[in-house]
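Dropping the structure in here first, questions after.
Left out: one protein chain. Kept in place: all the others.
Labels A and B are assigned to the chains in the order they are written; within every chain, residues are numbered from 1.
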Amino acid sequence: MAELTKESFKRVEPGRFDSDSIARPTVTYWQDAWRRLKKNPIAMFSLVLLFLCLLMVIFAPSLRGLDYISINSKTKYLEPNSTYWFGTDNLGRDLFSRVWVGARVSLIVAMACTVIQIVVGCAYGGIMAYFGGIVDEIMMRIVEIITSMPSMLITLLIMMVLDKSLGALLLAMCITSWCGTARQMRGMIMQLRESEYVMAAETLGAKPSRIIVKHLLPNTLSILILNVASSIPRYIFSEASLSFLGMGLDSNQISLGVLISNGQAALDLYPHLLIWPAVVLCIIVLAFNLLGDGLRDALDPKLRQ
Amino acid sequence: MIKYTIRRFFVMLFTLFIIATATFFLLAAVPGDALTARTERLQEKTVINLYKKYGLDKPLMERYLITMKGLAVGDFGESIVFEGQTVQSIIRDKGPISARLGLQTMTLGVGVGLILGIIAAMKKGTWIDYAIVTLSILLISIPHLIFGMLLQKVFGAELRWFPIIGWPKGKDLWFGGWEYTVLPTLTGCFSYIASYARLLKTSMLDVMNQDYILTAESKGLSRWQIIRRHVLRNSFIPVMTNLPMSVAMCITGSFFIESIFAIPGFGKYYVEAVSTRDVSIVMGQTVIIAAIYIVVVFLTDILYTVIDPRIRIRGGKK
Partner (left out) sequence: MSKLLEVKNLRVSYHTYAGEVQSVRGVTFDVEEGEAIAIVGESGCGKSVTAKSIMGLIKTPPGEIKAGSEILYRGENILNYDKKQMSHYRGGESAIIFQDALAALNPTMTVGKQIVENLMMHRKTIMVDGKEVKLTKRLAMQEAVKMLKMVGIPNAEQRAKQYPHEYSGGMRQRAMIAIAFACQPKLLIADEPTTALDVTIQAQIMDLIKDLQKQLNTSVILITHDLGVVANVAKRIVVMYSGNIVERGNARDIFYHPKHPYTCALLEAVPRLDLKNKQELASIEGTPPDLLAPPKGCPFSTRCKYCMEICCEQAPAATDFGDGHEAACWLHHPLAPKDDVPFKTEVRHE
């Protein structure tokens, strides 16, 4: 303390400090979510896995350059070998290519269903929450009735009525699934509706459509992301299950479900026909589930530290 | 409370009515019917008689009215494909089989799931927690059917510990023939374990962050006392939401598990009825399954009010 001089006690000029400056780096919600996702090794692993699956789904069928459509009686039921990596099926077709083509179809079906679910759910939930009152009451009753039916039942019924086409499959799998999204959206929007900034937008004369698109949807994005992550594996499952019951796509089309149900028939003698499509299906579903789990943790603002 | 129950009862009836109507017209829209395949090689006169027998010759609306009247008094009509079978006889014969399978899988699955959830929440951040979470994600990533076939192959065909297919009959219907039920029950219960473990863990962690847990701690309660008295009850509230879904899962599951293990149950029969377009049976089974589900949803709502005092049931008027 010896070095204290008169100088040390000179008054500091006012305004030397910007007293309102915030020292800590500000982190937005999405930056923070991404940071937490990156820190989660399992989620990152699943992202890499999904990326690899995507590459395989796109390129694998042409990778081997083998015929996977026409029948070849000379190459029936081959065990996996250096030419046919996953072996061949009962009609002598390359299973490796067929599995990835099947995965492609299953993924496309799942994604299409998810898009339908999200779009219908958002629109329905948004309208319900926005107009409220009697509109909400009636629309909510409809949702209640639909959700009070076991969904697989309806799906089976619809597949029974319609042909085994892609369109029918999409319709059958989406017919009930949008209700959950619609409910979530309604709840979330109802909550946001009470907030002041939407009230401000309303007083400024913004149209209902504009408020929904500009103010409400961005806030519900995290719910939607989680919805996507959990829906895709569910649809992949449903497709496979329906095909297994003989109610899905036609058995000469290629999808993971069809391959698995064909493989089951030959399980005792040629297990590779079941194992490979099943393994690929499980890997894809697992990757989505792991990612979904990581996203749930990352997007939950309560877990922010 | 009584008012509420009555109101809900009518809503439930209405829902059932809608489901029955929708199912009826969906089935009516199917090109061809159950008799098409059966009557291909028969004489025209016999065919007409057959159609008369099942009432399929009448116009659509009349058939609708007859069916609805039948539903109202609990008469679902006779099977077209399997002569002499009615929905009642199916329920009597197949119902207990599916019920036992469902109860066994749900009890085991939910029980183990909840226990694992509690352990994961209490050991949060340790390897036990990670193991349980990873295991549960792994489990829900394997479809029933693949899992079932895997179990069949390993424990049935290779190790020969359990029979591959079949189900206890006769006096063993409810208690007995356990070796037959092991593989199907295991196949079914994994999805419950996975979903309940994860659900309860999340919910418990949420509750543990609440202020009233701090209050409980400040009373000097031990960790286990806090879990038992304060955390569990509160964290069960969100878990209950899953109950109707579990029943739906059980029904859907029975479609597959009964197919895989050749169990002559309700679900397997339903799938067969759907694929053979056995209209009256599909109709009856659909209504019954929907009714079970709707009742579970209702019971869940009642349970909510028991477990969470903040939820008050509103009377008849809104």
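Here, a residue touches a chain if its C-beta (ideal position, glycine included) is under 8 Å from a C-beta of that chain, and two chains touch if they have at least 3 such contacts.
Remember, predicted model here, so these are calculated numbers, not experimental data.
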| item | value |
| --- | --- |
| Contacting the left-out chain in the complete assembly, out of B:Lys69, B:Arg92 or B:Lys219 | B:Lys219 |
| Which residue of B:Lys94, B:His230 or B:Arg277 touches the chain not shown here | B:His230 |
| Hidden partner interface residues of subunit A, rising order | 4-12, 14, 16-17, 19-20, 22-25, 35, 305 |
| For subunit B, residues in touch with the removed chain | 210-212, 214-222, 229-230, 233-234, 237, 307-310 |
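As a working rule, only the chains that are shown with their structure count from here on.
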| item | value |
| --- | --- |
| Mean-CA-position distance for subunit B and subunit A (Å) | 25 |
| Residue ranges of subunit A in contact with subunit B within the complex | 42, 144-145, 148-153, 156-158, 160-161, 233, 237, 240-241, 244-247, 260, 264, 267-268, 271, 274, 278, 281-282, 285-286, 289-290, 293, 302 |
| Interface residues, subunit B side, partner subunit A - complex | 11-12, 14-15, 18-19, 23, 26-27, 29-30, 133-134, 137-138, 140-146, 149, 153, 157, 206, 209, 248, 251-252, 255-256, 259, 270-271, 274-275, 277, 282, 286, 289-290, 293-294, 297 |
